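Taken from a larger complex, these chains appear in their original positions, while the remainder are omitted.
The first chain written gets the first letter, and so on, giving A and B; residue counts start at 1 in each chain.
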């Protein structure tokens, strides 16, 4: 059994990590920490867990987290993660970090969009935890920077096209729509039910911090720097992300070539499912699962390809993918503990 | 492994049965039938199941259902169930029927609220599948009438009070609120998104067919006939039922006696969870699980006790409870295949 501890376990990604862990056949959850809820029983804080987990939130201290752990998940805010991660690694555990702190190969990019980095030397060791792109490196990693929710949905939509040179990288536009849980569990007017319900809006147009993370990975696939437009929107629902990705095809690209690219690129990937021709996915069909479902269409009128990708932002976009990374880092099957079907309705 | 077939598998309770079955460690799902979807792959009809189940909907024929099955679930409309169940029993399988056809001990009650019964002689063999009340009888049953969603929530709320004589049976009022999936998957104006969303209403006030089913079980607990008021309401959400049950206490009843009744009555029940004193449950904390969570309060001003119960209408109110019944009928642990925590948010 792999022994697991979670730092920052009281938010939605924490809930989702615990939900998966208590069902995971190869995992024993040994500690959860939360500064705000320290000393409280998990099942008093979240009555949903009554009968499922008897842990108590402890102090977010490296000694506590590594007391009885092989892997630690850090579900902390940016900056708090890099304060914690080095001490965890020093104590010999593997770390999956769900913040943005270890997603960037180039610390300068991180610093341009976030803040000064305290451990830039770790950036080169960290692996970007998107299994479809970096499976082997993740297997060997001791630190994984778990991808953001929007980047997961967008990179998986564009990867086969860029990898095969089927689109012109500079034409990529990603129009994304997310449920509210992506904003976290903190109370604010922006997530007040009455401000969200029956409304739809764009936010951080042209300035969302997930942009450089997407561009890093698309640039690696394209073999050159890529700039994109990325527009996030807020959907009045709790879970789910849908990204609609547009790109102009390269000379010579055909509908068949595009189809082949998707099928070949994701051959053998347990968590990417391809829609039948002419079909497009709904977020409902992946809810609560680690799947990313993809549909696409080549429009000969405009010579653009439109790809629609859906994920559950808390599962594939955060905690499920983190577990997937742990599985790989620990030599387990990629899908261990993640085999339950989506929830519907 | 128990071999399971499902008749009427294309609706929401069918989806939920399949979702549970494909994760159940002791079950192999061998056939699903649906008249409307006959010949279609399950995962084309419900893309959510892609990668999880490769079955094809077959003809709803007893020979098909019993071809390779120990237990058959009938998730059919009233009347269609009693056309199918006798033939299934004749072929030697056990049956869990999710319709109302086998919930009534007295066929005359069924006929007063539904229609003429075609197999009244089976009514006396059928067991009402509420494990907390009839666990031993379910273990020995070959036919279980799986309870309705509202009745499950209401009977579990009132049972300890009636069993101990702590309330006057004739004072019971059950005010229930259900998510929309309780209405099934059929298209109608009543379930049109824009007719449901941002609205709240009562329906079938004083005439809902779940009334006699509730009264049957409450009468058994009270040791005499019971008439109640039951008012169902429609909540603009997909899943969940909350019932608020009111009753005037009997002479001599105390707050402590009421607390004791709940704790003793549900001691050892794996799926009933009691709130801490002063707390009341939300449907969110049981979503996707087989739990029934209960909170209550004695109001000395009016000498009434108010009990609030929550269930997931598709899991505990239908398919999860049906699986629980199958577990008991087959000698498995009551909670087999139903151990996953609730979904939140």
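The rule is simple: contacts are C-beta pairs under 8 Å (C-beta built on N, C-alpha and C of every residue); 3 or more make two chains touch, one makes a residue touch a chain.
Everything numeric in this text was worked out from a predicted model, so none of it was measured.
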| item | value |
| --- | --- |
| Total copies in the full complex, given that 2 are placed here | 4 |
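Operating definition for what follows: only the chains that are shown with their structure count from here on.
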| item | value |
| --- | --- |
| Computed distance of Cα centres, subunit B from subunit A, in Å | 36 |
| Complex interface listing, subunit A residues touching subunit B | 12, 15, 18-19, 22-23, 44, 46-53, 181, 197-198, 238-239, 270, 273, 275-276, 279, 281, 284-289, 291, 293, 339-345 |
